[in-house]
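Removed from the display is one protein chain of the complex; every other protein chain stays in position.
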Amino acid sequence: METLYLLIPLASLVGALGAGTTVASVREIGHRWAIPGVAVSFLLSLVVLADVLAGHTFNGAVYTWGAIGGLELEVGLLIDRLTAVMMAVVTFVSLAVHVYTIGYMHGDPGYNRFFAYIAGFTFFMLMLVMANNFLVLFFGWEGVGLVSYLLIGFWYTRESAIAASLKAFLVNRLGDIGFVLGLGAIYATLGTLAYEPVFARAGELASSTIAVLPGMPWSVASFAAIALFVGAMAKSAQIPLHVWLPDSMEGPTPISALIHAATMVTAGVFMLARLSPLYEQSLAALSLVLVVGALTALALGLVALVQHDIKRVIAYSTISQLGYMVVAMGISAYAAGIFHLMTHAFFKALLFLAAGSAIHAVADEQDMRRMGGLARHMPVTHWTFLIGALALCGIWPFAGYYSKDTIIEAAALSAIPGAGFAYWATLIGVGITAVYTFRMYFLTFHGPERMDAETRAHLHESARVITWPLVVLAVPSLLAGFFLLEPVVFGGYFGSSLFVAEGRDVLGELAHHHGGWGQYLPLALALAGVGLAYYLYMVRRDLPARLAAASGPAYSALVAKLGFDRLFEGWLAGAGRGLGRALWRGGDEHLIDGLAVNGTAGRVAAAAARLRGIQSGYVYHYAFSMLIGVFALVSWFFLA
Amino acid sequence: MTFGTPEMLAVLPELVVMGMALGLLVLDLYLRPDQRGITFALAVATLAVAAVLAAVLVPGEARTLLNGQFLHDRLGAVLKVFLLGGTALALIYGRRPLQRLAMYRGELFILMLLASAGMMLMASAGTLLMAYLGLELMSLSLYTMIAMDRDSIPATEGAVKYFLLGSLASGILLYGLSLVFGASGSLALDEIAAHAARAGVSDPLLVLGGVFVAIGLAFKLGAVPFHMWIPDVYHGSPSPVTVVLASTSKLAAFALLMRLLVGGLGPMAEQWQVIAGALAVLSLVVGNVVAIAQTAIKRMLAYSAIAHVGFLLIGLASAPTSGYMAPVLYMLLYTLMGAAAFGIVSMLDRDEAPARTIDDFAGLSRTHPWTAFLMLILMFALAGVPPTGGFMAKLYVFQAAVEADLVWLAVFGVLMAVIGAFYYLRVVKAMYFDPPERTLGPVGDRVAQGAVSVNALAVLGLGILPGPLVELSLFAVAGI
Partner (left out) sequence: MAVTQAIFYLFATVLVVAALMVITARNPVHSVLFLVLSFVNGAGLFLLAGAEFLAFTLILVYVGAVMVLFLFVLMMLDINLQRMREGFLNYLPLGAVIAFVLVVEMGAMLAAGGSGAVVGGDGALGGTEAGNTTLLGRVLYDTYLLPFEVAALVLLVALVAAIALTLRHRPDVKKQDPGQQVRVRREDRVRLVDMPTEGAPYAPDTGATGSKGGEG
């Protein structure tokens, strides 16, 4: 079985490397490597899932890479129920996206390169998920970040794509500082980086303190948890480190679906769940997680209301939904969070891929103001998009209804500081979600056809290789909630792989209290939102513009994305650049370059020139130098 | 006395190489000049077969055979596999260049086989006599091979210098050996070790002998101040011979060192540890610093070889306390790196535009992207940049030094490695950032290209997955 576990990521890696060898080829053959590789990963993941359900788990090292002092650098795998679910979801969505890509990237000169990247992404994501220690987690974490960077800048001749990829990279680097600090704190306190001993000794972390600022001792557990959460904020696009995700839509649509909606961005959420024994040690960290998640869920939903680019709307909705998941982590409803992660992976990938199909149909136009009426021309895309939209809004009986409502209800029951705010934020968020989702749906698929005549004449349904993955993804978007909610969230599926402290088990409580009027509130809000969207964008089409004009500053704040970009680009980056310039001129050029680097280099070069002179070329000089050596050594031993 | 089959079986790799050398000597007479490929192929095949035999016949525990002359143990077997493999690689890389130099002759292949036989005997020497005979067999063959490039003045000069200084070093070594013999009354290494354990430092004859032996070995390894021959000889030698000089003859010298200093004078480790430490410091400084001033690629690599001996000596200086795994690992990896780096240099060495200076590599990434990539790996590996094998080798050596309480030596080594990175990166810069100035022709034949690719990628792979080589090194030194 151990070999099998190892085979899962390696199959994807082989696919990626194989596709990598075809990069130089002009023929579109990259998928011949990548798809079998990922397919093998997917099938084996299913085998592992079945095996795990039968009660077999694994935790151990498969390869020791090296040892430094007492620190063993091991490639270790942890296979339990949480891992198995994630593996299945990741490989399933990845496989669907791979197939879709054949059609979507057809004709692109970077076809083969694209396959090498996304298969490689699958490998890194699997390593991240399957890790049994922080080091392998970090390896996967950085690996997916790297591939994400490469893919956002995939069309590297576009300036905006390069800027976006750079932004994603820099913001994630910011998060990595936190991540590495967290790792450092854990290693410094416990002397190990493997999950098992860290979890077993999490109590020690809570009781030992670290003075981050002199004179202010702080529990290591809180420090590490919060530092790691900073990393998760960057990866999972939480306020204020979410700014890279909307821009990442510069990349091709399949990767928006795979990386920036379904899988990679959930890495932060996954990490929080994986490290639940650590987070349960720190109420402060949980509270922070909760508030940040709630803020993200609400605020970025609002921003989505005013976007015109269809992919950006979905991107903001992704951030908002990630906020829901993070809230679930904060209120210790880990199972609910992971469940939402799972359903979200399905319906958000579906939405992106369907949007991509629509974008392709209208000659790669992403602005919804130039779409409309596509429902008649593209029935499959339309229906699958609608399923995705309903699931996203949380309409019964679609998947999102079950997963999202569970989180909201759990928030209502939680006693962690900030839970009240989180409850209301997520509740209002439901209504907003419904409005922007159906605004997008109506603008794209109904109403007048606003594209130019040329494009309109060529409107047609996409090829089967594109529509089939949509259908395949629509099935779980429709059914996953209905069938899986009870066993996964309330049935104790995750067992020991998630840890919830005594007295915080809101999901356990919820299982008994299921009911009451509060249960129907989110659904009602969602329906109201859908109705509002229909009224605004189908019945009274003039109203949105007038509303925008009337709301004035609020509207412009939303258009300006609540000023976060400004904050980063204008102030932080500006200040950073200023500081950098000062350090560069003063510190680097004069001190380090002038004195240390070039100074040393100059001195070494001078010494080199002098020493080189000894090599005269005369044999007797050489022999003489040898004799001097003999003389010196013999004298040494004589005197010793 | 009788020689049983098991005894002969253990010496089989040596017998195969020697026998084939004699056989080829006769066979080559009957071949026309255009059939030289047969001799070539048979020589390579002989080395490969012997390597396989050495690997198959690896013994469970060490035994001395043939009246104690021959030591059959794991270390010897592992080293032999690398010695033979490295020499075979050198031959494969050298096919084209040798043809161009008019050195593609039967005599060269025979000498190559005899040199290999000498190296193998050094790795398996059970007595001082065998150690010395193996060394001379190898050295004489090497001198001749260098001189075979008769029309080249640098080659002739290099051969004469190597011969003269090598003879001087051999004399010093022999003097040391005779003192050791005189002190212990035996030629057998195990008996010498027993005597050394008994008498130890109190026997000045043994100490003095040990010092002279160490000096002789330092010359063969090329440690400062016994290094002066290295740049001139590496530079002057025909490139295919330089490959052997830089990789396998170094490994053979290391094997001899393991036999004489560790096997014979092991109980006097405290004495030669000091020598190793002092020579390590000198070699690191001179090798790394002077390499910076070099413009010729082979000279630069020659100084880099001196610097690498410095790192190796750090490992040896710490080995008595922290184990011999680190130096063995370092040497095995260096053999691979040296063979590939010099191999590429020799293959680029072509008629129209011989690659002699670093500037000749300018723009290689555009004309020969794959070769440039391989060279990039090798330069990084030599500099010790992760994730290449060179990094692992250095890491283990420094770790060994720290374990042996020689932290200052480790720190010094790291500093020198930083300086060293500079000149390796100069090659990389030339290959990737400078515009091509001269057009170099195709690189070697297909077989050679494939072999050098495997060789260089192995260097990279052993950095990513160092496990197998670490295991192998531990296996080799298990008996010590």
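Going by the order they are written in, the chains are A and B; count residues from 1 in each one.
The rule is simple: a contact is a pair of C-beta atoms (placed from the backbone, for glycine too) under 8 Å apart; a residue touches a chain by one contact, two chains touch by 3 or more.
For clarity, every value in this text was computed on a predicted model and none was experimentally measured.
Participant: Could you tell which one of B:Thr39, B:Gln69, B:Asn288 or B:Ser322 touches the chain left off the display?
Facilitator: B:Gln69
Participant: Given the contact definition stated above, which residue among B:Leu129, B:Leu174, B:Ala296 or B:Val402 touches the chain not shown here?
Facilitator: Touches the omitted chain: B:Leu129.
Participant: With the missing chain put back, one of B:Met119, B:Ala183 or B:Val397 would touch it. Which one?
Facilitator: B:Ala183
Participant: Quickly run down the residues of chain B that touch the omitted chain.
Facilitator: These residues of chain B touch the chain that is not shown: 1, 11, 18, 21-22, 25, 66-67, 69-70, 105, 107-108, 110-111, 114, 117, 121, 127, 129-130, 133-134, 136-137, 140-141, 143-144, 147-148, 150, 181-185, 195, 203-205, 207-208.
Participant: Given the full complex, what residues of chain A touch the hidden partner chain?
Facilitator: 620, 624, 627-628, 630-631, 634-635, 637-638
Here is the rule we use: only the chains that are shown with their structure count from here on.
Participant: Would you kindly tell me how far, in whole Å, the mean C-alpha position of chain B lies from that of chain A?
Facilitator: Here the centre of chain B sits 50 Å away from the centre of chain A.
Participant: Touching residues of chain B toward chain A in the complex: what are they?
Facilitator: 160-161, 164-165, 168-169, 172, 207-208, 211-212, 214-215, 218-219, 225-226, 228-229, 231-232, 271, 274-275, 278, 286, 289-294, 392, 395, 399, 419, 422, 465-467
Participant: Give every residue of chain A touching chain B within the complex, in rising order.
Facilitator: 63-66, 68, 601, 604-605, 607-609, 611-612, 615, 617, 619, 621-623, 625-626, 628-630, 633-634, 636-637
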